[in-house]
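A protein chain is absent from this complex, but the other protein chains hold their places.
Right, chain A next:
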Amino acid sequence: MGSEYLVEMENISKRFSGVKALDNMNFKLGKGEIHALIGENGAGKSTLMNILAGAFPSDEGTIKIDGKIRKISSPKVSRELGISVIHQELMLAPHLTVAENIFIDRLSSKGGVINWKKLKQDAKDILTKLGFGDIDPNARIMDLSVAYQQVVEICKSLSRNVKILVLDEPTAVLTFNEIQKLFVLLRNIRDQGMGVIYISHRLEEIFELCDKITVMKDGCYIGDYDTKNISKDELIEKMVGRELTTLFPKRNAEIGDIVLEVKNLNAGRMVKNISFNIRKGEVVGFSGLVGAGRTETMRAIFGADKIDSGTITYFGKEVVFKSPYEAVKNGIGFLPEDRKQQGILLDMPIRNNVTLTALKKVTKASVIRQKADKGLAESILKEVSAKYHALSDKVSSLSGGNQQKVALSKWLAADCKLMILDEPTRGVDVGAKSEIYKIINDLAESGIAVIMISSEMEEILNMSDRVYVMRRGSITGELPKEDLQDVNIMKLCVGE
């Protein structure tokens, strides 16, 4: 008959080469419950879930599944216990198709032969059932947007016999519609008696979706709360350990001359006839659903993709950047949305990442001046209040949010005049979000033009001086400050 809890993790401790990531942490998940696990960047959420997933063992503590003490010694054991973890960093085979990825561990049916027709049909069925019938099972993962990759990842685990589904920041890459679809799905799962552990930095979502909340801080257990009985502010205070007065700090930037003017830009299939401009000291938001072509537009301007037609005027001069090198040389910075693939060097030390764009500043006759290099890295990381152990640690040892700060630091080191930020606060905790907003404000106040692509409504509404909304590769509207309202944006997003 089991116990009333699906998962009980008690007194879990874990160290990484001397640094304590978890310290006597407790976590309980009940049946038919969507349970949020929250805490700042580096609090240890992913580490706790990795232990549950069998990625590595805990140093101390016990885990009970369904009331029985279990030793989760490998990912396989974890899977057999009905646990499925969808990681913060996607784990799909990029060259394989959607169908192959969903069924990756049971591709063959009879005697090792793959029944392709059935495989594709099964994949299609699952996708349709989950409300994502528009994803082609034959598409290769690498050709999908990050959001759709995420959806495939979720489908992959739901297609298995799961009892406990762990989602580590699933919505970081999704937009409103997709989030809503996901929520319907998760509630469905809950009502069937399964348990869902939900990690997110977006508190609105947690209040909308979750039944219970566990807060952790610096690897320690802080408390369990019912969503009904706690307010957002209280929750933030528990998480951060202090009161957070304003998430969106005030900006006092002087808006000046036009920095960039794009006219009738066409590039590939996803960028159609784009025209917009941005001024000095201005923060211009780009809103839209995932796949609206925002990233593609910016990549074309940045010289990462080819331009088919149109004109780009940058500081009064008509330009075409043929490569990111030329764009960066002219003072443009670009923080990509896909952190792991494009934003950071995971296997490299933190320091090498931060000063990558500014090597000229810290070298003399291309010999690196160690002190200058270290100093620059340290001062910028301090500016973004990144949490790290040593500059020589690999970026992969940082928590997701701190990795994002490293990615951003790289561009702060580069002295840009135009900064393009693609989902700048993805996976970043509330405290750090506010810090990143502060950095964006500082950039604007120092006269830098900031383009901010964001799928987070609140962020778009509060940070932008002006917003362009894109849909299917075209700009559907421009909203000045006074018209910034979520209904207006939503309308333009879906094209009404």
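Throughout what follows, a contact is a pair of C-beta atoms (placed from the backbone, for glycine too) under 8 Å apart; a residue touches a chain by one contact, two chains touch by 3 or more; residues count from 1.
The rule is short, and it goes like this: contacts and distances are computed from a predicted model.
One chain of this complex is left out of the view, and of "Ribose transport system permease protein RbsC", "Ferredoxin--NADP reductase", "Urease accessory protein UreF" or "succinate dehydrogenase", the protein name its UniProt record gives is "Ribose transport system permease protein RbsC". Touch with the chain omitted from the figure is made, among A:A139, A:L247 or A:L356, by A:L356.
The chain omitted from view is touched by exactly one of A:H87, A:K217 or A:K272, namely A:H87. Residue in contact with the omitted chain (choice from A:G42, A:G310, A:G343 or A:G473): A:G343.
Taking the whole complex into account, chain A touches the unshown chain at residues 17, 50, 53, 55-56, 75, 85, 87, 89, 91, 302, 304, 323-325, 327-329, 334, 336, 341-348, 352, 356-357, 359-360, 363, 366-368, 410, 414.
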